[in-house]
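I am attaching a structure below and will ask some questions about it afterwards.
Only a single protein chain was left out; the remaining protein chains are all shown in position.
Entry: chain A
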């Protein structure tokens, strides 16, 4: 046995051993440094699909043309990857200069860590032009930490042709009518609902909406402060969702399905293989991107009311997207945001169908009839609740997603779901 071979074996062993505790961070160091008199604004966003992608790119180009000393480094990153990279970067005590945020619990943690700039004073002159619902997710303790760019709500996107084929003439307005619709679709040999079980967040919409319809907005707000999710509305929401899941309404193999892959939730609806999905205002554009798109066959109806529930059918559940500014970002970052929020520019992106209006008086720019329905439902909403996985602290939001996914998979009872979320909420 030669020396070389023995050393090699030891070396291999040692290397593997030390690799035992993998999972370090890869926070890319970056700084908004002015090199050569130029100011760079690094901008992380999730505009990876059209038409938003080219709008954002155009904004960056136009702004740079007007301000030759500024370089906008536009980095569109896919949603899930964005969240993972952002977490890593935050944990090294940094943020990009300008970045997408959904507000709520995650933004609050970033604020508490001193990573985000308070915009209340600097943007006060033009903050008043946004609708209150659009600004709400970014307000922490009376201060505003981001500028809204999109706002919307979750509802059912359905295939009119498939509904007609199953003999459903109008979209259901109550939960029992909804369950009937699912049964009729199944009887007609149509997959009623597409669901991305692998990604968990689409499933939490059902539970959250049911809790909202049964207990009203007050129940959700109450739970956010007393951390008690074992109250009747939450358990009842679980029971109703279990009733639905027991009908086996989802596509084959939905537990492993992703959202925007070629065989995922959006593509199934977009290709006419499933009759509906519960999704936010971006659903049509993802259906077009991942699948063929339904064109005029696509319709929208709000989440039905639950009989005897305290919540109104006009209460909206959703969220938007906005841009926050890193604590150490150059002043140009805010100026660029102001530029993007100019009515002319916002009107353009609204007209393209990429986002819904966050500015007052731009509602008429919504061209697509379905999105116009969403915009109308939103502007006439009797109340608004931010996505639970954004509104609550991240651990609670993820527990909601995880537990509801297990409920749908038949691995947890409605009571266990309520218990698990309560435990996490109390320990945060």
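One rule holds for everything that comes next: contacts are C-beta pairs under 8 Å (C-beta built on N, C-alpha and C of every residue); 3 or more make two chains touch, one makes a residue touch a chain; residues count from 1.
We take it that contacts and distances are computed from a predicted model.
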Undepicted complex member, UniProt protein name, chosen from "Glutamyl-tRNA(Gln) amidotransferase subunit A", "ABC transporter substrate-binding protein", "YlzJ-like family protein" or "Raffinose/stachyose/melibiose transport system permease protein"
"Raffinose/stachyose/melibiose transport system permease protein"
Among listed residues A:379, A:398 or A:413, the absent chain is touched only by A:398
With the missing chain put back, one of A:91, A:176, A:314 or A:382 would touch it. Which one?
A:91
Which of A:127, A:224, A:255 or A:313 sits in contact with the chain that's absent?
A:255
Where the missing chain touches chain A, by residue
1, 3, 6-7, 9-10, 12-13, 16-24, 83-84, 87-88, 90-91, 93, 106, 109-110, 112-115, 197-200, 251-258, 261-263, 268, 273, 393-395, 398-399, 402, 405-406, 409, 411
